[in-house]
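The structure is given below, and queries will be raised subsequently.
Heads up, one of the protein chains got dropped from this complex, but the rest are sitting where they should.
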Amino acid sequence: MFPAKESRFLPMPFHSLLLFIVWLLLNNTLAFGHILLALFFAWAIPKLVSMLKHGHPTIKKPWLALRYALLVMKDILVANIEVALIVLGPLNKIHPSFIAIPLDIKSDLGVTLFASTISLTPGTVSTEISEDRKWLYVHALHMDDPEQMIKEAKERYEVPLKEILGC
Amino acid sequence: MLNDLIWIPLLPLLGTLVPLFASRFSRSACAFLTAALPALALVLVLQLAPQVFDGETIRQSFLWIPEMGLNLAFRLDGLALLFCLLILGIGLLVILYARYYLSEKDSIGKFYAYLILFMFAMVGIVTSDNMIQLWMFWELTSISSFLLISFWGHKSEARKGARMALTVTGAGGLALLAGVLLIGNIVGSFSLNDVLASGDLIRNHASYPVVLVLVLLGAFTKSAQFPFHFWLPHAMAAPTPVSAYLHSATMVKAGIFLMARMYPVLSGTELWFLIVSMTGLATLLLGAYVALFKHDLKGLLAYSTVSHLGLITLLLGMGTELAAVAALFHIINHATFKASLFMAAGIIDHESGSRDMRQLNGLWKYMPYTATLAMVAAAAMAGVPLLNGFLSKEMFFAETLHQDSLGSLSWMVPVFATIGAVFSVAYSLRFIHDVFFNGEPINLPKTPHEPPRYMRVPVEILVGLCLIVGIAPTFFIGDLLYSASAATLQGVVPEYSLAIWHGFNFPLLMSFIALAGGAIVYINRKELFQFQSQFPENDPKLVFEGIIQLIHRQISRLMELTENGSLQRYSYMMLSLAMVMMAGPLLDLNATEGHRPQIPIDAISITGAILLTVGALATVIWNRDRMVALVALSVVGLIVSLIFAKFSAPDLALTQLAVEVVTVILLMLALFFLPQRTPKESTPLRVVRDLVIAAIIGGVIGTICYALMTRPLESISAFFLENSKIGGGGTNVVNVILVDFRGFDTLGEITVLGIAALGIFKLIARMRLYMPASDDAGRPWSKDSHPLMLSVVSQSLLPLALLVSAYIFLRGHNMPGGGFIAGLVTSVAIIQQYIAHGVAWIKSRMKLDYQLMIGSGITIAALTGLGSWAFGRPFLTSWFDHFHLPLVGEFELASAMLFDLGVYLTVVGATMLILANLGKLTTSERPVLKEQN
Amino acid sequence: MEFWLESLVAIVLVIGGVFLLIGSIGLVRLPDIYTRLHGPTKATTLGIAGLLLASSVVSSFAEGSISIHEWLITLFLLITAPVSANMIAKTALHHGLPAIERTKGQELMEQANRQAPPTGMTTSLESDAKDKQP
Amino acid sequence: MLKWAIIIVAALICVALFMNLWRLIQGPSIQDRILALDTMYINSIALIILYGINVGTGLYFEAALLIAMLGFVSTSALCKYLLRGDLIE
Amino acid sequence: MEGIYAFCVGLLTACGIFLALRGRTFPVVVGLTLLSYGVNLFLFASGRLKLNSAAVLGQSEQYSDPLPQALVLTAIVIGFAMTAFVVILAMRARADLGNDHVDGRLPEVPETPFQRRSGSQ
Partner (left out) sequence: MQHLAILPVLLPLFTGALLLLPPFKDALNRQRTFALLSIAAQLFIAAMLLMTAMQNGTQMYVLGGWQPPFGIVLVADRISTLLVLLCTLLCAGALLYACAGTDKAGQYFHPLFMFQVTGINGAFLTGDIFNLFVFFEVLLIASYALLVHGGGKQKTQAAVHYVILNLIGSSLFLFGLGILYGTLGTLNIADMAVKVRSLDEAEAIVAKAGGLLLLLVFGLKAALLPLHFWLPRTYASASAPVAALFAIMTKVGIYSIFRIHTLIFGAEAHFLADIALPWLWPMAMGTLAIGTLGVFASPTLRLMTANLVIISAGTLLITAALQTERATAAALYYMIHSTLITGALFLIADLISRQRGKAEDRFVKSRAIAQPRLLGFAFIIAALAIIGLPPLSGFVGKVLVMRAAESTAEIIWIWPLILVSSLMVLVALSRAGTTLFWRVTNAPSSEEKAHPFEVAGIALLLVVSPLLVIFGGAVTEYTAEAAHQLHDLTQSVDALLPGGN
């Protein structure tokens, strides 16, 4: 699925980067000793777990990824306020709905990221993915127009995700 | 060197080994070799006899186990000499006799070994100079006689007879032990010399009656006194040489010997007289009467033995010195004639194939020589003049006349004695007449004939002894009897005469009454037999077995009631006991609350307490609905770790969290294979019962906990706080305690974990599990075995989790964390992979040998501890130092980290060995098996 | 700590707390399992984020250096919360838990459970999707 | 100011925990209970962070991190069990 | 606070014991787990309760008693090992004996009036 060539030295470069950062995060420091340690773990752990690797994401457009992340964060905020209002408001006015979103994105990671985003953002929770990975079943807390919603979700999240992951 | 007394028992002891080796030679050679050492012992005894006759008591002792009062001590006085001669002498004759008696099928080596062992035990008894040693040999006779009686163990009666003999004599032996120990306690020594000198001390001691009863129980059971006589006739299941030996000179005489031995210590009181003489009299009469009705030749002789033992006992019980002399005399006489009679009976049995006097008739024609011998011996038994039996019986009659302990009823003793003698004559007559005359044999398996020449020799010797002692008593046994009497009485030996003729006197009259009466009784036996046949015949063996089996059944029933195999009951008992043990002391506690200032209550704590309470109660209430119980349990686990966090125990909080999750996962794994629901089966009563005990224990524990917490504590912990950094090199004191101060505990702890994993692996091996194809509601399982989102996300989390565990591991020494928690985090991360991807997927990609991890984990931890040996320090002495590297700055290295690495490896290895293997079970097919519930 | 910062932190903190509470209110108030899923998965995540932000600021001040390791927890929750919600929803569908009556598209629940493509759906989008499948 | 905020938030979290507990007991479905437990985990994280702010210590950071991690594992395990029965197949 | 704490310890103990006395392996195991929570809290409390005083040097002015904490840690680990073993043993018992009764058998429930009443509920 990911034909990109694999380095034996750094089998999971993205993870290595993540680990490097997380180590420094964990230790709240930029001391040289810890940077060395972080480098070590960033190298060693992926090496250790690479055998369990199922495919490695390649981020084609890092800046887009960053933008996407910020977008999602903003949406999370909004989503929360919306949900808060619904939760606190009169419940007999909400119209929950199940909908099926057709998926264009191909990779497992892509599907997962898309589903996760859906769950995190306004009033929707991913409930199920069809076996053929072509449909995402979503439960919406309040839904007036399913088609509008599907369209929006695909445009807002799936398209950039596809771009980022290049699939 | 052979002059040492110890050789007398030692030679027979060595002799027991001889037949085991000699049995490969011919039977005669075997008999010869076997006889050699006992014969040597006999020579030794004879060689020492003159000294004894001179009134000397030869003693020899060695220290052995002074703590228990046991010394190896031997004495040879007159009494011991007398018995030694009987035991060794008759023993040698029995060896010779048995050579011919035993068939080719019987293992003669084994027989001789048992026999000599028995001889050794008997010699040991009579030569012991230490009470405990005496008892030791006493029990040894029980054991060796058991082996002899059960020699033909494939026969049911041999087994039963042997068991009965062992039980009765064993019981007596135990009583004797108690008596001996009491005597030792009173006297302050177990040396026979000291004991014999302490007669007055013992007789005046408050526990004299107890001592007397206990010792006599030993003697009576051994000597088959009423009411313990019943074992003896059933010991006849043994080969006849054994009977000849056991019932003439040895086994049964041990009891008599004991009474004679303890005579100076225990006799002379009213109680002694009452118990001993009455028992003897009863035994005398009972034995004589029953003997008459026995159709079995050996049965007759057995009951006759019982009767004669009663006679001797009666004599000893009378308490007069002359009676004691008479008793000793009769011991000799009985030994000779009874041994010869048993041997004769054996010859008859051997050559005719039967011992039933209803079949045996007119053997005179077939074996006149044997018949003559038997008749002479029987006459001695009957007390016919010119034979030895007559002499001692005369003395006995005389003594019955000279006692007055029964007051105005004293006349009864001679009367009963005469009645006993009448029956004695009658059964002797029956023995002679029924076997050798009285028509023709009926349906004998073999045509009887004379035995081999040398089989008769022992009988000839013994019968000869009966004759010569009967004719010239003083010449032959005067010295022996005198010195034996002196030893028995431990004082002045009274004047007595062994003359054959004492003139016409009462005893003589009694003898004649007995002879005449016996003849009359025998002639009129038909009426008597008819009379006797009205009584139901109880086979004591069956009665005895019946009683034992009854006891066995009752006890088994009782045990089934108590040990009913119900864990619930066992747990309940233990917890009840715990409750009582804990609650009891608390009743004395006046104020539960101490004076230590308490922490004020806050809302969060109350919230936590309520969550915990509801969670725990929910777990209990929904315990039958297992998933719900698990969720509720998780709440409890979570709150418990929050409690740890709140009260300043971050390490505990972390550990608790990790353990809780792994536990829940384990429980779910198990749940899959267990029934989903618990049937409601506890009765309300039981629920109430359990609730009550649970509530009380909970209350007690809570109370104790409160009492503890509200009191100040002075503990050793200040030391750890002070030394953690300077001595252990870490600031997280808890972790330093774990890996350093109390690293030994932790080593044990990871061992426990490793062992648990191995044990679980064993449990899983070959386990056949019923895998449900649907859940409790009957829904088939989902087809989606590895949900996409879960797999993808779990996979990305793995490196993160590993990093976190590395972080926790590395900082453990100084901050909350450490090898154990890190190990659990790693394990949980790997488990998550298993959950997300399944075993097969992981297995194909990851090759980790968990067993190796456990082994190396424990080894690393232990080796770290061992490292300090190189510096001459004790195990687990820690080492740490601070280093400085350019750019990196200062950092610390400590042996504790290596130790913690061992912990980490063991934890990961153990957890994964458990979970991964459990998972493997279920990769196979899912057979739908019927629930066996 | 300066007053304005402290006030800011306090406000963030309270907002976080409020969102946490709202999530739990949703858990209690919402009518069926599918709707209840929304509360915890979103609100609480934000709530925690609020608290962590506050914590980060406070400890940065206390330690004199920037403390951002709290963000790791948020990151973690952001990654895992959707999966948790997804798993719970899956089991709810699997167990056939009913949605409240006025829920639209209930016919999808059964198909979702079978992980089959939706068949009863007659929207243009669906035909779009079908077109995309050669 | 911060003190007050902490007290308020603590109160909010407590109320939230009670609500989780209510749902956990009430059910009605096992999924509801699992969801309640999951929420409880998250609220606990909040509680621990709050405690850390209050006391001014970072000692409990790992506890919060672990709860986040283990809560997820626990929830997914419970759900996996409901789905498949077999956790590690 | 000590009172509430003690109450919780007592409650966990009581709940654990009640479940440990049940007749099926699963409740018993759950009971033992609850009991071990109670035990751990109890052992922990033997060093007395202290707030804000984790035994990490330099992190606070006063320190709680670290020794019971170390002991509880050991106890937790050992308890975990034991629980794991007993869980698998319960499975094994189910596999070998065909049911999950702790005695490996189905108890004969006596037909008492009590029983009938409870059965009809």
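By written order: A, B, C, D and E. Residues from 1 in each chain.
Just so it is clear, a contact is a pair of C-beta atoms (placed from the backbone, for glycine too) under 8 Å apart; a residue touches a chain by one contact, two chains touch by 3 or more.
All of these numbers come straight from a predicted model, not from anything done at the bench.
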Chains on display which the left-out chain touches in the complete complex:
B, E
Candidates B:495, B:527, B:714 or B:890 - the one touching the absent chain
B:714
Touch criterion as defined above, residue of B:154, B:453, B:847 or B:884 at the omitted chain
B:154
From the listed residues B:418, B:683 or B:859, report the one that touches the chain absent from this view.
B:859
Missing-chain contact among B:167, B:359 or B:683 belongs to B:167
Across the whole complex, list the residues on chain E that are touched by the chain not included here.
16, 20, 25, 28, 32, 35-36, 38-40, 42-43, 45-48, 67-68, 71, 74-75, 78-79, 81-82, 85-86, 89-90, 92-93, 96-97, 102-104
If you put the missing chain back, which residues of chain B would it touch?
63-70, 132, 135-137, 139-140, 142-143, 146, 150, 153-154, 156, 159, 162-163, 166-167, 170-171, 174-175, 177-178, 181-182, 184-185, 548, 551-552, 555-556, 558-559, 562-563, 565, 567, 569-571, 573-578, 581-586, 588-591, 594, 700-701, 704, 707-709, 711, 713-717, 719-720, 723, 727, 740-745, 747-749, 751-752, 754-756, 758-759, 761-763, 765-766, 851-852, 854-856, 858-859, 862, 866, 868-869, 872-878
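To be clear about the criterion, only the chains that are shown with their structure count from here on.
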Starting at chain C, fewest touch steps before arriving at chain D
1
So, comparing each chain's Cα centre against the centre of all protein Cα atoms, which one is closest?
E
Chain whose Cα centroid lies at the greatest distance from that of chain A:
B
Based on C-beta pairs in contact, work out which chain pair has the most and send it over.
B-E
Chain B to chain E: how many Å between their CA centres?
40
Roughly how many whole angstrom separate the Cα centroids of chain A and chain D?
23
Geometric centre distance via CA averages, chain B-chain A, whole Å
75
If a residue has to touch 2 or more other chains to count, which residues of chain C qualify?
25, 37, 39, 45, 63, 67, 69, 72, 76, 79-80, 82-83, 86-87, 90, 92, 94-95, 113, 115
If you look at chain A, which of its residues touch at least two other chains?
22, 26-27, 115-116, 126, 129, 131
Interchain contacts (touch definition) - all pairs:
A-B, A-C, B-C, B-D, B-E, C-D, D-E
In their complex, what parts of chain A are in touch with chain C?
22, 25-29, 76-77, 79-80, 83-84, 87-88, 91, 94-100, 102, 104, 115-120, 123, 125-132, 134-135, 137, 139, 141, 143, 146-147, 150-151
Looking at the complex, which residues from chain D come into contact with chain E?
55, 57, 59
Chain B contacts chain A in the complex at 784, 788-789, 791-793, 795-796, 798-800, 802-804, 806-807, 810, 833, 837, 842, 845-846, 887-889, 891
